[in-house]
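All protein chains but one are shown in place.
Now for subunit A:
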Amino acid sequence: MEKKIYLDNAATTKTRPAVVEAMLPYFTEYFGNPSSVYELATQNKKAVDEARNTIAKALNAESSDVYFTAGGTESDNWALKATAESYSDKGNHIITSKIEHHAVLHTCEYLEKKGFEVTYLDVDENGVVKLEELKKAIRPTTILISIMAANNEIGTIQPIKEIGEIAKANNILFHTDAVQAFGQVNIDVKDMNIDMLSASGHKLNGPKGIGFLYIRKGLKLRSFVHGGAQERQRRAGTENVPGIVGFGKAVEIAMSTLEERQKKEIELRDYLIERVLKEVPYVRLNGHRTKRLPNNANFAFQFIEGESLLIMLDMQNICASSGSACTSGSLDPSHVLLAIGLPHEIAHGSLRLTLCEDNTKEEMDYVVDTTKEIVAKLRSMSPLYEDFVKGMSRQ
């Protein structure tokens, strides 16, 4: 295929043309600072409010509880560090899971150095947090539970409503990193008892450099970025007006097309998964078979290494990603794949394909056919495969 097939929508998405169009006037025409008093700034303020309303509606939240940030990572940092600091008189214990994004995990490690205690919950073989273990981990000093809504690598959707109930029953705050889930699956912060939620613009066809943290009213969360009085004095800095407008537009489209997209992506995803599992030997699907993001497929191919696979796919115009160590510059494979119990050598051979609504069945066919050939080629070069075959023939 001549055309690039982009299957890395969990890394980032293409900004929708309608989003870019909505943003453009806020670079040139309505460039004013929303904090200014003159008329030129009025439209900016209005546009920021509108975007906030759209996002709040998508979560069944109050507009005044949505705080814009520079992205998901900042939102996670803010939620965790500010909760730790603001509630340290109540306790010093935080519960999270082993499969969180590094924005949460590394923030937790930082907080441990500052004297906080963190429990990293195990997950089951599908990557689902075990609710009984969560309940057991709760201490009188627990101030926060932070569990992602859906995993970025294996796509597993967590039982966040049940986690929210457990948190509420124990009077503990609940934060969820919904960077992958927001705009892909329904989230209702009231129904799910979510106290804080992180999301990002560029994962749902919005622009990069913009995100938000939802903070339920009544939480005494300190400001994280100090300066001016923007965002109700909780997040200083001149608003990224074009980013906010684009984010709002992207959420508006994402929510109005949610069901239709889910249906289409699930159909394509399941077609892809079924063909791979049926036609490629020694492969497994990582993550839950059904409780997974509509656009996520993640495979582990035995006896081969992920980076080799990615480079060869790229040469055939397929953009994909892997939990392989070599792609991240460290020697350890994905912490998520290790947490669901994969041995190192299998975790090294993972492939993540994350679709979008524009993908077609023909593209999935091309991807499966190409992947099959590459996997066979890499296996023919693999000493692990050689040993495996010789071991088989000796039996």
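By definition in this document, contacts are C-beta pairs under 8 Å (C-beta built on N, C-alpha and C of every residue); 3 or more make two chains touch, one makes a residue touch a chain; residues count from 1.
As a working rule, contacts and distances are computed from a predicted model.
J.: Just go with whichever of "GNAT family N-acetyltransferase", "Nitrogen fixation protein NifU", "NADH-quinone oxidoreductase subunit A" or "Fe-S cluster assembly protein SufB" UniProt uses as the name of the absent chain.
T.: Answer from the UniProt record of the missing subunit chain: "Nitrogen fixation protein NifU".
J.: Where the complex has a chain not shown, which of A:I266, A:M312 or A:C356 is the residue touching it?
T.: A:M312
J.: Which of these, A:C319, A:C356 or A:L384, touches the one chain of the complex that we don't see?
T.: A:L384
J.: List the subunit A residues touching the unshown chain?
T.: 106, 109-110, 303-305, 307-308, 311-312, 315, 324-326, 329-331, 333, 343-345, 348, 380-386
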